[in-house]
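All remarks here apply to the structure that follows.
Missing here: one protein chain of the complex. Every other protein chain is in place.
Showing chain A:
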Amino acid sequence: MKLKRLVALFAFVTLGTIAAGCGNKKAEVKTITVGTGTNYRPFVYQTKSGKDTGYEIAVLKAIDKKLPQYKFKVSHYDFTNLFPALKNKRIDILANQIESNSERRKLYQFSKEGYTNYDLHIVSLYGKYHTLKDLKGKKVYAIPGGNAPLILENYIKAHPENKFKIVYGNWSDQLLYKSFKNKTVDATLGTKFSADFTNKQLGSHYVYSDKPVNTSSTYYLFRKKDPDSTKLNSQVSKALKQLKDDGTLKKLSVKYLGGDYTN
């Protein structure tokens, strides 16, 4: 009986602590927490001294400078944990090169301006693939996460006569390059700048198709049905527009992505 009471007391105290922790919020400081990934080159990565750097971080800093009423604090999350973090107000902006589609727009507010061109090209070692039709019977690598798997699966559904095999994986750049060389995969969908970046880093010789198979842009994500979030979105989008117009964004893109990928 005594033990029972002790357990009940313990449970009560624990619950109370949790409840108190949830209610403890400072209202006066207007710090905006931005959630982003951990290691996503060339967008977010750490320098040797451990400081955050990359295109994503640089753009966020530039926006922060335009908005004196806010102070941005960057917080790193695993990709799948970013979305619940935004919903549960642990972060206010989700910045991780998110592409738009109608399903996602139903759940989140997107910034009015896109900030990175995310046109997907067919990337391979020999460059004989120009359209998705050329991939017939080949093995196409895709990382679950972006728009690429969806594009590939929809294409197969619409054109079963040009069927190719999708190899899902979450490989490092080294492993992907190795798989290209031993022909485990023949092609993948990727952006021009990521192919350029990998070529520079690994000394690989990836080539991309001239025409993109999909045109897209990436956006910041905000909470839906939250007036504060809507206000933040309009301010951030305005600042982003200004950065685009005065050429700052272009400069950052050239510096981090090796070309102008801002349209």
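Criterion: contacts are C-beta pairs under 8 Å (C-beta built on N, C-alpha and C of every residue); 3 or more make two chains touch, one makes a residue touch a chain; residues count from 1.
The criterion applied here is as follows: contacts and distances are computed from a predicted model.
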"Acyl carrier protein", "L-cystine permease", "Glutathione-dependent formaldehyde dehydrogenase" or "ABC transporter" - which is the UniProt name of the missing chain: "L-cystine permease"
Among A:N170, A:Q201 or A:S234, the residue in touch with the chain that has been omitted: A:N170
Selected residue (touches chain absent from view) among A:K4, A:K51 or A:K106: A:K106
Touching residue (missing chain; options A:K112, A:K139 or A:K238): A:K139
Interface with the undisplayed chain - residues on chain A: 80, 83-84, 101, 103-104, 106-108, 139, 144-146, 149-150, 167-171, 175, 178-179, 182-184
